[in-house]
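Worksheet for the structure shown next.
The other protein chains are all here in position, but one chain of the complex has been omitted.
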Amino acid sequence: MAESSFLSDILRRVSVAPWRDSSREADLASMCHELLSERSEASGLILAREILDRYEISDDAAKVTFFEALARSFGVDREALTTAVADWEHASEDGVVDAARRLHFAAEPQTQELIRVLNRVPGATAQLVRMRADLLAILPDRPDLRGLDTDFRHLFSSWFNRGFLEMQRIGWSTPASVLEKVIAYEAVHEIAGWDDLRQRVGDPDRKLFGFFHPAMPGEPLIFVEVALMVKIPGAIHDIINPEREMIAPEDAKVAVFYSISNCQKGLRGISFGNFLIKQVVADIAQELPGFDTFVTLSPVPGLRRYAESAEEGDPVLEGFELPQEGGPAPDAARKLAAKYLTQAKRKGGTAYDPVAHFHLSNGAEFHDAHGAADLSDTGQSNSWGVMVNYLYDPAKTETNHHAYANDGVVAMSSKMRSLARK
Amino acid sequence: MAESSFLSDILRRVSVAPWRDSSREADLASMCHELLSERSEASGLILAREILDRYEISDDAAKVTFFEALARSFGVDREALTTAVADWEHASEDGVVDAARRLHFAAEPQTQELIRVLNRVPGATAQLVRMRADLLAILPDRPDLRGLDTDFRHLFSSWFNRGFLEMQRIGWSTPASVLEKVIAYEAVHEIAGWDDLRQRVGDPDRKLFGFFHPAMPGEPLIFVEVALMVKIPGAIHDIINPEREMIAPEDAKVAVFYSISNCQKGLRGISFGNFLIKQVVADIAQELPGFDTFVTLSPVPGLRRYAESAEEGDPVLEGFELPQEGGPAPDAARKLAAKYLTQAKRKGGTAYDPVAHFHLSNGAEFHDAHGAADLSDTGQSNSWGVMVNYLYDPAKTETNHHAYANDGVVAMSSKMRSLARK
Amino acid sequence: MAESSFLSDILRRVSVAPWRDSSREADLASMCHELLSERSEASGLILAREILDRYEISDDAAKVTFFEALARSFGVDREALTTAVADWEHASEDGVVDAARRLHFAAEPQTQELIRVLNRVPGATAQLVRMRADLLAILPDRPDLRGLDTDFRHLFSSWFNRGFLEMQRIGWSTPASVLEKVIAYEAVHEIAGWDDLRQRVGDPDRKLFGFFHPAMPGEPLIFVEVALMVKIPGAIHDIINPEREMIAPEDAKVAVFYSISNCQKGLRGISFGNFLIKQVVADIAQELPGFDTFVTLSPVPGLRRYAESAEEGDPVLEGFELPQEGGPAPDAARKLAAKYLTQAKRKGGTAYDPVAHFHLSNGAEFHDAHGAADLSDTGQSNSWGVMVNYLYDPAKTETNHHAYANDGVVAMSSKMRSLARK
Partner (left out) sequence: MAESSFLSDILRRVSVAPWRDSSREADLASMCHELLSERSEASGLILAREILDRYEISDDAAKVTFFEALARSFGVDREALTTAVADWEHASEDGVVDAARRLHFAAEPQTQELIRVLNRVPGATAQLVRMRADLLAILPDRPDLRGLDTDFRHLFSSWFNRGFLEMQRIGWSTPASVLEKVIAYEAVHEIAGWDDLRQRVGDPDRKLFGFFHPAMPGEPLIFVEVALMVKIPGAIHDIINPEREMIAPEDAKVAVFYSISNCQKGLRGISFGNFLIKQVVADIAQELPGFDTFVTLSPVPGLRRYAESAEEGDPVLEGFELPQEGGPAPDAARKLAAKYLTQAKRKGGTAYDPVAHFHLSNGAEFHDAHGAADLSDTGQSNSWGVMVNYLYDPAKTETNHHAYANDGVVAMSSKMRSLARK
């Protein structure tokens, strides 16, 4: 159950005496009931703080016990709900909207109020996000706790509304305590240490932007890494390479989004990426006028898995031969990727590939594909080294999005169109 | 429909050409439906911004039309709700909590989602708060819109959670743009201008604290004014008096809360006062250790109204003669206040007086009463000049609160006890 | 002996007991000798703080006594100086520069070291600036103290080097404690109160910029007020007028410097104005590209004084008749101003008018003159209401400056040239 490496390191090295008798630990749920019964708002802060702190030092079993109690014993006032249901069923046409609304409030599980009351304590938001991360970790084995998770998700979705987020540029003048988290959270192309980081955030032709929430200062929610380049890159090595030549920002022609990382496990399902990319596009366009090419250099995480498990006769694999050993030739892999990205679909008509789905939903266009573009183990095992450019053209985003969302149409360059056809 | 005086002054003096054709104004509600139908998050920002801006320049009639559409046409998916109701009614004992939860989500009116989506636009929160202020202003005449208001209130209550608020000291180094709002929002003892303000925020024996929300920077939600004094004051003139002698903070023995003002009409019903007072008590206690007396000097807004409309034989008025002209003698008024504050109740056993109810709920004690303490017109017309001290004793707050909340017991000093008995 | 009105007001209202026996007050100079004899740097801070604080509460007579002691008893080591002089006189050609340098250091009065040591105390810089303001106030009657003043001026000139100053935009979000000083320090067109101020700093077509020194936070050294307008103004009423119509900044064509005020009496002779104007020009040019007309609307403070005391036959007054009563006709006054500004000179060939001299030295051009442009009493008594535009054309500044500095040539528009000739 994750913590920043710095904090955990400190905890390891400080010899903390247990600050209170742990015999009461089993009572976390009782303390929560007490908290809700409290009608005084302020005296509740102390109790709420205690619940949160006690939770944090609980072991995994105690946490599961706590979740079980939350899921079961913080339901609704059944009598009131029965009445509300009856009112709704007998409502006149005029009154039906309000009756449904009353039904909605009557059916609100007490867990939601509990989470809101816990959140009153300064600093609680981050603790609640970590609590949900714990819950998500056990959810695959505990489908009975899924309902509980919907309460967390519902509230977080409201609290982490785009309007409450702040985009910040992260640079070499950013506090080390934040940069340390960037190193830890980078999920796509690992950061090899402080020297690598310094290049990604401090070089004049590199930028890194993140979203932050005011109640979680210094804690990025998501960040995107951008390279300013003279042309659209065809391999990750062109970007992450300690010996590369830097360019002056004013000589750049293309902004490349080469990595986007969600930082908070506890915020799974709350989407920020789309907003972040478009905000960054807007910011760069304002800072460097005349700049108009915004592309990604993206992995194709589902390609190899799809190819290796495709049914016979799948048109995506037509003309492609699965290699027995090693990978396919770069050109073959590239052509396969073009077919895969345009033709492999999920139910409902969306793209099979999750990264493709993300960018196409955002209104991007499938612009180019490159073989032998990511030679790392991950790159090999995901996509035989293929990487892809998605193009964000502000003038077409809206149209592309609609076509994809409504009809499953994948926007693509003519080059990709013919490659996919061959 | 309120705006800061600065802004409205600028608007008056700038000759703004209408920035768009107003013919579409009637379509605000249609634009909202379009916004919800949008599956793209980012392209929705532009539409949301347009809805909010168009709303702001609408006239009162257009706003009412908009509210009517919101209340009526953003209901629920009735089919889904019918199913959820049936599921709940047939749920097993084990499944009833989750069934109620699903019912809750199925019954959520679309207005809530609409408000959340509008809020994604940077700066939208303040606009939505003003929107609700508009709604509240017409609510007395339009009970049919009350349901709509519960949606606003529900969301604001979640968004303006104590955990998201920041307490700030407001002083003479605070931006003038914020100080100007303090002048405008002071609701208890009017601030006569910048010189008066300078004393209230800049004098070494005066303090002013407010709560702010990160999404509404520079916009106080509530503030409280504090005077550091050598003894508990018996009249507002001891505090607000340009010729008074200042004292050095380290000579003070008593911190007096002499004014508390809610600033945002659109946040009515979301309570901050209790949290603010207790936070200020904690802050002052930390800054000036040894300091232990925290009192209010409070108005008694309901006293005269109660006395003049009391039924014959009301024991509160026993021995008190309603004056025909002018007010009662200060001593008589003071004694009346003591009886009134301890005996005049609303249904449910809470204090009749709203200010008394606020402080007693917070766990304060009714400590003293003073005649001829507020000689202003308001003071006369509210309470024949009587003012009252409520004492916040951190050691007793919890007990007082419980006794009042559970049993309607009013904590009071022995002095007030005997005064009320006489 | 000036203080901010806020501070003096607080001091008036706080009953301050004298914090120490004043019998030692006559010993300020002895304390200074003790301070210099101290070889320990840190223990000296306490003594330095005491000297500064004691000085501040001294009365005027005690301050004069202190200055006399400073001027007389903090001289040089005469023996060392005699040796250094001899060395210099006998220095070889190769060694003469270093010999002069040693002579320079040997001749340094101890007052300079004293002022530097006093300045080590946090906050001392502002106190030393006030100390010099006191000294300047008595200098006209005490020419024997002029030498002392050169030490202050020498050090301040080094400490308030342009490289150490920060330009800040002062707006309606600036702390009230700074804005209050702007009201107090405005020296050209009085600010009538907070509403007037709010227009000058907060209106979208008004700007105010100042220089600050890091050791005197919140204390402007100089500020300039700028109006963004559609055309070059011909009267101060076009600018300072509560009922005027504002314009959007992007509609402006001209930036008008209509007031420039030095704030610190104790920094007299240290010039900031030239740097400030050019920095503001650069900033506005960057913020609003395409903007290229920068003018002043300036008073002509010496015009009437010159005209009324001119000798017979002075060519400046040729064709002008001194009015017996009231002022001259606007056109006559305007023509007189054109002649006066181009022909009335001081010894050395610089312009007689101090404001003209300031702008011409900076490389500005005398662009236009207007009668009946300042109808205030000051405007009448200075210049019969005439005001003048000086034009700052970045392309010509350098040339204009050289021509004026080297040859006394006044740059002027052809319009002014012909007006002055008529």
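Letters are used for the chains, namely A, B and C, taken in the order the chains are written, and counting of residues starts over at 1 for each.
As a working rule, contacts are C-beta pairs under 8 Å (C-beta built on N, C-alpha and C of every residue); 3 or more make two chains touch, one makes a residue touch a chain.
Note that this is a predicted model, so its numbers are computed, not measured.
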Among the chains presented, those that the missing one touches: A, C
Of C:51, C:121 or C:416, the one touching the omitted chain in the full complex: C:121
Chain not shown: contacting residue from C:66, C:88, C:258 or C:340: C:88
Full-complex contact with the absent chain, from C:76, C:133 or C:183: C:76
Among A:37, A:92 or A:173, residue touching the chain not depicted: A:173
Absent-chain interface as seen on subunit A, which is shown: 6, 10, 13-15, 172-177, 179-180, 193-194, 198, 202-204, 218, 243-248
Hidden partner interface residues of subunit C, rising order: 39-43, 45, 71-72, 74-76, 78, 81, 85, 88-89, 96-98, 100-105, 107-109, 116, 119-125, 147, 150-151, 154-155, 157-159, 161-164, 166, 214-215, 271, 274-275, 278, 361-363, 397-398, 401-402, 405
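To be clear about the criterion, only the chains that are shown with their structure count from here on.
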Topology of the chain contact graph, where touching chains are joined (line, ring, star, complete, other): line
Centroid-based (C-alpha) most distant chain relative to subunit C: A
Fitted rotation between subunit A and its twin subunit C in degrees, CA, nearest 5: 180
Whole-Å separation of chain centres (CA-atom averages), subunit A against subunit B: 37
CA centroid of subunit A to CA centroid of subunit C, Å: 57
Averaged-CA centre spacing for the pair subunit C and subunit B, given as whole angstrom: 49
Of all residues in subunit A, the ones touching two or more other chains: none
